[in-house]
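In this view, the complex is presented without one of its protein chains, the others remaining in place.
When the chains are written out, they are named A and B in that same order, and each has its own residue count from 1.
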Amino acid sequence: MAAQGTTHTVAELAGRFGLGLRGDGALVVRGVSTLARAQADQLSFLANPRYRAQLADSDAGVVVMREADADGYAGTALVAADPYAAFAKLAALFEQRPAFTPGVHPSAVIDPAAHVDAGASVGPFVSIGPRSVVEAGATIGAGCAIGEDCVVGAGCEIGANVTLVRRVRLGRRVLIHPGAVLGADGFGLSMDAGRWLKVPQLGGVVVGDDCEIGANTTIDRGALEDTVLGEDVRLDNQIQIGHNARIGAHTAMAGCSAVAGSAVIGRYCLIGGGAGVLGHLELCDRVVVTAMSLVTHSIREPGEYSSGTPLMDNRSWRRSAARFKQLDALARRTRAADKDPQ
Amino acid sequence: MAAQGTTHTVAELAGRFGLGLRGDGALVVRGVSTLARAQADQLSFLANPRYRAQLADSDAGVVVMREADADGYAGTALVAADPYAAFAKLAALFEQRPAFTPGVHPSAVIDPAAHVDAGASVGPFVSIGPRSVVEAGATIGAGCAIGEDCVVGAGCEIGANVTLVRRVRLGRRVLIHPGAVLGADGFGLSMDAGRWLKVPQLGGVVVGDDCEIGANTTIDRGALEDTVLGEDVRLDNQIQIGHNARIGAHTAMAGCSAVAGSAVIGRYCLIGGGAGVLGHLELCDRVVVTAMSLVTHSIREPGEYSSGTPLMDNRSWRRSAARFKQLDALARRTRAADKDPQ
Partner (left out) sequence: MAAQGTTHTVAELAGRFGLGLRGDGALVVRGVSTLARAQADQLSFLANPRYRAQLADSDAGVVVMREADADGYAGTALVAADPYAAFAKLAALFEQRPAFTPGVHPSAVIDPAAHVDAGASVGPFVSIGPRSVVEAGATIGAGCAIGEDCVVGAGCEIGANVTLVRRVRLGRRVLIHPGAVLGADGFGLSMDAGRWLKVPQLGGVVVGDDCEIGANTTIDRGALEDTVLGEDVRLDNQIQIGHNARIGAHTAMAGCSAVAGSAVIGRYCLIGGGAGVLGHLELCDRVVVTAMSLVTHSIREPGEYSSGTPLMDNRSWRRSAARFKQLDALARRTRAADKDPQ
């Protein structure tokens, strides 16, 4: 899958990214692969210790690794403090990306009151509504529907079938994967005489520079103010962000996690897959929430937080689960037995 | 984000919605905002007590609030028994909605055996299949795919990139947000000689008047009968409704919740975010399920139900989680210590 014809010597790669070199700097690299599959003209990496056993058997021409691993390695190595980050940069050299061709596909329907920069690329079956702006170097994939009052910043890349409903303002270099929906009505309801009354959602969505938004992820627009993602926020697929939520810069959320309305998440947080944050809570910076945990109160201290129970075979789990229902009685009985008057 | 030029005096607003008036009825309101951001010509509201402290510092020209709050307030107030519901109605006056323009976009592909009312609006890149009907006042957003035998009732509003697969019948004024899929095959499988056999899904989906369906939500059609939403059901984003499920009128479900096949949910239920209801269960009216709970048995009594464990710091959680696995042994030991022969 590497770009055809791209080649670099190991010495070139070491120099370009400031990596240590052990072994044959003249070796030519034509692509990247895993330790298990790499061939003699390919580069691989060792970052996760669980794959260390594969190193000895790998046919990779060159492997990016930590110094400690390189010391015992007979083959050619590029030495990095963070081999995964180094590999990310190296692999990008070999990535084959579709060519960027500016221009608007003739099938696209652009409102006369919209502005699409001549240096942007707009695919087939795209619609763009009034007062929306697409800046230079931005790509809009096939079938995207962009409503009114949106901004797609310079260098953004919007995948196919994405919808920006209204008042969605993307910074620069935002990457949105297919099927995502930004700027739909927040879920604002009030019960009135036995029927739901819809609360108008007058705000928008603001997405900072360099954010990434996964496939089929949804980010509602705010009720009165905006829903806001800081810069470099990374959202995986099928994430739900409620209206008026604010996600701090550099926070990453794994697939299927969700943040309810008006919650405020700090910077550099990591939200595990399937985890949820209830509405109106605040999480400080550098909070880690493990997968499928539910955050039910605000968090003031950085650190790792969890809820749930461990996986068990179903028969054992049924016994523990039945006892969970009796926990209060069990605790009271234990205290009584202790003669502990707490 | 308010509609340009919309103005009302406070006295007009009080009269129109039957609200109490304290202070300056001649004051002109040009928009709505939060307590923290509202300016002197804007209206705000105080419903959630956690924002009461912001009232004293607010620059809002007029604030909707309960009588008890108004008694100690020096500024202009509109008094309502339910300030949030009152605000919902007031804010709607200031909402700027895209203009409704009837007609079918020339790019749309309408089957000759479909019927689109002359008073409906069909956007670009829409396809409508045989025997489907779009009634007066309905809007179909860009890129929607409507299959065969569907009905989009009068005044419905269908966002962009929505798919109605087949046999989906929407009542009046149904609002569907972008990316939703209604009427896909239910997940009906039977294992037959080591391979899955697909069970035909011959039913449809029926959605009552005034329902709202969130972005990227999915509602499968029934196997033999229909999947049914009663009137005024409100579904947030990324909800999954299995085949043959029935959701009672006025029930609201928060984001990422799910109802498995053939489950029956009562009226006026509230299903929390990420919660799940297993198949073939019945929930009576007015059941509240808290976020990320799993409903594993039918519920016959109104009330609030929960599962899961509270959020803890990860180190403490690990200790509790390890003990959860030992709970049955722990309970037996406690009983033995009690000499309790249960």
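Everything below uses one rule, namely that a contact is a pair of C-beta atoms (placed from the backbone, for glycine too) under 8 Å apart; a residue touches a chain by one contact, two chains touch by 3 or more.
Quick caveat: nothing in here was measured; it's all calculated off a predicted structure.
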{"item": "Candidate in contact with the missing chain, chosen from B:A114, B:A184 or B:V233", "value": "B:A184"}
{"item": "Contact partner of the left-out chain, one of A:G61, A:G123, A:G147 or A:G188", "value": "A:G123"}
{"item": "Residue in contact with the excluded chain [from A:T7, A:Q54 or A:T309]", "value": "A:T309"}
{"item": "Contact with the hidden chain (one of A:R16, A:R37 or A:R52)", "value": "A:R37"}
{"item": "Absent chain, residues of subunit B that touch it", "value": "107, 109, 125, 127, 129, 143, 145, 147-148, 161, 163, 165-167, 179, 181, 184-185, 187-192, 194-200, 202-204, 216, 218, 220, 224-225, 238, 240, 242, 256, 258, 260, 274, 276, 278, 280, 288, 290, 292-297, 303-310, 312, 316, 319-320, 322-324, 326-327, 330, 333-334, 337"}
{"item": "Contacts of subunit A with the absent chain, listed as residue ranges", "value": "1-2, 32-34, 37, 48, 50, 82, 84-85, 87-89, 91-92, 94-95, 98, 105, 107, 123-125, 141-143, 159-161, 175, 177-179, 210, 212, 214-216, 232, 234, 236-238, 250, 252, 254-256, 273-274, 291-292, 308-315, 317-318, 321-322, 324-325, 327-328, 330-331, 334-335, 337-338, 340"}
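In the analysis below, only the chains that are shown with their structure count from here on.
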{"item": "For subunit A placed onto subunit B, the superposition rotation in degrees, Cα atoms, nearest 5", "value": "120"}
